[in-house]
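Have a look at the structure below before the remarks.
Yeah, one chain of the complex is gone here, protein chain that is, but the others are all in their spots.
The chains carry the letters A, B and C, assigned in the order they are written, with residues numbered from 1 in each.
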Amino acid sequence: MRINCPFCGERGNDEFSYLGDASVVRPDPASPSAADEFYAFAYERRNVAGPMQELWYHTAGCHAWLVVTRDTRTHEIFEVKAAQDVAFGRQKTADTTP
Amino acid sequence: MSESAQSLTAKNRPVISELTDVSVTHLAARREMRTSLDDVARSTFGVALPATPRVVEAPGVMIVWAGPDQWLVMQQRGDKADIFAELAKTFNGLASVVDVSDSRAIFRVAASRPSDALVRSMGIDLDDSVFRPGDVAITHVSHLGVMVWRLPDATGYDFACPRTYSRDFLDWLGKI
Amino acid sequence: MFRTDHYSIFSVLAEALRGQTGWKPAWRQAAPKSGYDIVIVGGGGHGLATAYYLAKRYGTTNIAVVERGWIGSGNVGRNTTIVRSNYLLPGNIPFYETSMKLWEGLEQDLNYNAMVSQRGVLNLYHSDAQRDAYVRRGNAMRLHGIDAELLDLNAVRAMYPWLNYDNARFPIKGGLIQRRGGTVRHDAVAWGYARGADRLGVDIIENAEVTGFRIENGRIAGVETTRGFIGANKVGLSVAGSSSRLAAMAGMTLPIESHVLQAFVSEGIKPFIDGVVTFGAGHFYISQSDKGGLVFGGDIDGYNSYAQRGNLPVIEDVLEGGMALMPRIGRVRLLRSWGGLMDMSMDGSPIIDRTPIDGLYFNGGWCYGGFKATPAAGLCFAHLLARDEPHEVARGYRLDRFRTGHMIDEKGMGNQPNLH
Partner (left out) sequence: MTQTSRVTGLGLVDRSKPLDFTFDGVPYTGYKGDTLASALLANGVRLVGRSFKYHRPRGILTAGSEEPNALVELRTGARREPNTRATVAELYSGLEAKSQNRFPSLSLDLLSINGLLSPVFSAGFYYKTFMWPASFWEKVYEPMIRRAAGLGRAANEADPDIYDKANAFCDVLVIGSGPAGLMAALSAARAGARLILTDESFAFGGRLLSDVTTIDGMSGVEWVKSSISELSSLPNVRLLPRTTIFGAYDSGTFGAVERVADHVAVPSAGEPRQRLWHIVAKQTVVAQGSTERPIIFGNNDRPGVMLASAVRSYINRFGVAPGQTAVVFSNNDDAASTIDDLVRAGVTVAALVDTRASVPEAIKLRARKQGIRVFEGAAVADALGGQRVSGARIVAAYGTSHTVGCDLIAVSGGFNPNLQVTTHLGGRPQWHENLAAFVPGALPKWMTVAGAANGVFSLASCLGDGAKAGHAAAVAAGFDANATAVPHAEDEPINVSAFWHVEAAKHKAFVDQQNDVTAADVRLAEREGYRSVEHLKRYTTLGMATDQGKTSNVNGLALMAELTKKSIPATGTTSARPPYSPVSIGAFAGEHRGKHFKPTRLTPSHNWAKERGAVFIEAGMWLRAQYFPKPGETDWQTVVNREVTTVRSGVGVCDVSTLGKIEIHGTDAGKFLDRVYINMMSTLGVGKARYGMMLREDGIAMDDGTAARFADDRYFITTTTANAIKVLQHLELCRQWYWPELDVQIFPVSDQWAQYSVAGPRARGLLAKIVDAPFDISNSAFPYMAAAELTVLSGIKGRLYRLSFSGELAYEIAVPARHGELLMRKLMSEGEEFGVTPYGTEALGVMRIEKGHVAGPELNGTTTAADLGLGKMASTKKDFVGRVLSQRPGLADPNRPRVIGFKPVDRSARLRGGAHFIAKDAKATAENDLGYMTSVAYSPSLGHWVGLGLLSQAESRVGEILTAVDPVRGETTLVEVVPSAFYDAEGARLRV
C-alpha cells in the first residue's frame, strides 16, 4: 500500500505509523461530561467498513501527521491531508459555529 | 562546498567521502512567521528557502528541505566563528534554530547518474529522470533512516543518516 | 454393522469394504424455522461451540446457528492453529485454562478428531528483563495450577539445536515453555462442533446473511436474514471480523477495530519442528503441521482493514524474523499467505457480555486469541445466554470495563488496538 504524503510524495506504507480513526476528536477537558467524552474518544470506534478518515504519521519521512481517507475494504486511498491543516480547519469551523 | 579528502571507497565504485567539516543548523519556522522568515532568509543567503523537497545552493551555503517549514542549513565550518550563533541571531523570533551538526553523518557519492545498484536499493524512485538535481527525500533504506539529496549541479548525491547508525549505513553504502 | 454416525476406526474399516459409501452428512443442511429460543449469529468456531454447549450442557436445543457463507469460513479456518493458556493476567488465565482443558477432552467429547496436539509452546527470551517478564507470567500460571517451565539456554538448545545461537543479533538466552500447549487442526474444530451440535438438534443454517435485528421496545425479537426473518428470544452475536458492522445494525458502537493478521504456510517438508516456537526478539512464531507445512505468523498489518489480505512489508518483517531465528529454512518455500480479520479490542482482551439491548448478547474482540479460546468462548457464551450471568472464568470480559478503567491489557499497549 502506498500513501501520498503531501510533503514527501508517494511512499510505501512501511514508512508510516498508524494511529487510527481521525474522526474522534480530543474533547474539551473542561466539559462537564468530560469523563464520558474522553471515554468515547479513547475507546469507542465506528470501525468503518468503507471510506474512513484515519491518522498516519510519516515516521521514516517528514514526521508529519496525516489524515488519510482510505477504504478499509479495498485499501484504496482517496485523499491525504496534513493533520495540522485539518485540525486548523476544524478549529475554524468550531469558532464560527454559534 | 568541499568535502574532506578521506575516501571510503574501493576501486571501480563511485567515490564516497564523508563531509565532516560542516555546520548544520536545523531551522523551523515559528508559527505565522513564514513570510518574514522567507524574506530574511532570502536576504541572508541570497536564495529562498525551498518550500518543497529541494535543496538550494548559494555561495557557502546549502539549504536542504527537512520537512514542512523546516530546513537544514549547511555551511562549511572552516575557521569561521560560531556559525550557529550567527544564524540564531539572524532568525531570532522568526524561526527556532538548533545546531544539529553532529546529528547525522553525511556521505557524498560522486556520480552524475545513479548506479543501477543505487536505484534498486532505494525504496523511492531514484531514476535519473525522476529524482532530479536538487531533489531531496527523507526515507529509509534497509531499516535505516536516511536523507538523500541530489546535488543541484548533478555531480553527486549526499546521504545523511543518524550518526549512531552510521556504521551500518556505511556498510550499506559500500554495496551500491 | 458399525454405525456410520459414530466415528471410529471400526466404522472406517467397515466402510472401507463398501467404498466408504455409507457415510451421512456431518451436519444437516437445515432450513430456517420461524423462530428459536436462541439464535446464534455466526457459524464460526465460537458460534458452533456456543450452540454445542448450550445443547449439551445447558439443555437448550431449540437453537439455530445462522452463517452468512459456509461454516468455519471466518477465523477458525484461517489461523495458525495454536492453542495455549500461557497468559499473564488474572482476568485471562482461568479463561484460557478452561479452554485448554476443554481442548484436552475435545475429541472424545465430540467424537471427532480435531488432532489436538500438545507438543509444547516455547517462548524464547533474549534478555534478563524479558526473562523476568516471562518468569512473572510463568509464576502466575503456576499459581493458577497451570504448567509452565523456565528453560535455560542449554535446555532450549537440547530441544531445538538448529536455532541460530551463534550469530544472532539478539542471542537466545532461554525460554518459557508450556508443554500442554500445542496445535489443533483448525477446520476440524468447526466441523466437529457443527456435527456435535447438529446431532443434538441444533439447526445450522448456511448461506443466510443477517441484514438487521428486529428490536421491539428495547428487546430483541429476532434477526432479518437473506433467508427471511427468524424469530428468537435471545440472539448471540459471535461474528469476529464483522462485530462492528452487526453491532451498528443494532445501534451500538463497540470498543473494537478490525485489523488484518497475515498467516503463512510453507511447502510440505519432512517434520523437524516438534512444537510451537515463538521468537522473543522479532515478530515470528512457527509450528509444523502434521502434513509437513511450516505454519507461521507475526504481527497484524497495523491499520484498520476489512480486506482479508495484507501487504508486503509485514510479510518481509515476519520472514526476517524467521530467518534470524531459523537460518536453515532459507531454501524452504513459502507456499501460501492469507489474511484473517481480527476483532481487535481496545485492550487486547475479549468481550463476552450482555448488550444494552435486552436479549442481545455479544461475544467478540478476540484479537489474536480467538482460535485457542474457541471451546471456552463457546462454553462461557452459552452460560451467559442460558443463565443471563457471566461464567465465572469470563467475569472480566465486560463491555463497560473501558468506561470504568478495568482494562485487561496483557501487553500494556493502552487503547491502541494495532499495538496489541
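The criterion applied here is as follows: a residue touches a chain if its C-beta (ideal position, glycine included) is under 8 Å from a C-beta of that chain, and two chains touch if they have at least 3 such contacts.
Remember, it's a predicted structure, so these values are computed and weren't measured experimentally.
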{"item": "Contacts of the hidden chain among displayed chains", "value": "A, B, C"}
{"item": "Sole contact to the chain not displayed, among A:A49, A:A64 or A:V80", "value": "A:A64"}
{"item": "Sole residue of C:G322, C:G364, C:G378 or C:P417 that reaches the chain not shown, by the stated touch rule", "value": "C:G322"}
{"item": "Residue of C:Y52, C:Y134, C:Y193 or C:F213 in touch with the missing chain, whole complex considered", "value": "C:Y134"}
{"item": "Residues of chain B in contact with the chain not shown", "value": "20, 26, 28-32, 95-96, 98-104, 119-125, 127, 130, 142-144, 162-165, 167-168"}
{"item": "Footprint left on chain A by the chain that the document does not show", "value": "1-2, 12-13, 17, 19, 26, 29-30, 34-35, 38-39, 41-42, 55, 57, 59, 63-65, 74-77, 82-84, 87-88, 91"}
{"item": "Hidden partner chain, residues of chain C it touches", "value": "7-9, 11-13, 15-17, 19-21, 23-29, 69-70, 72-73, 77, 90, 93-94, 105, 107-108, 111-119, 126-129, 131-140, 142-145, 148-150, 162, 164, 167-171, 176, 185, 187-188, 191-192, 206, 266-272, 281-282, 289-292, 307-309, 311-312, 315-316, 318-324, 327-338, 401, 403-407, 409, 411-415"}
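In this text, only the chains that are shown with their structure count from here on.
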{"item": "Chain A-chain C separation of Cα centroids, rounded to whole Å", "value": "31"}
{"item": "Contacts with 2+ other chains: residues of chain A", "value": "12, 14"}
{"item": "Sequence positions of chain B contacting 2 or more other chains", "value": "none"}
{"item": "Touching residues (chain side chain A, partner chain B) in the complex", "value": "7-9, 11-12, 14-15, 60-64, 82, 84"}
{"item": "Of all residues in chain A, those that touch chain C in their complex", "value": "1, 12-14, 17-21, 39, 42-49, 52, 54, 56, 70, 72-75"}
{"item": "Partner chain A, residues of chain B touching it in the complex", "value": "53, 66-68, 70, 123-124, 137-140, 145"}
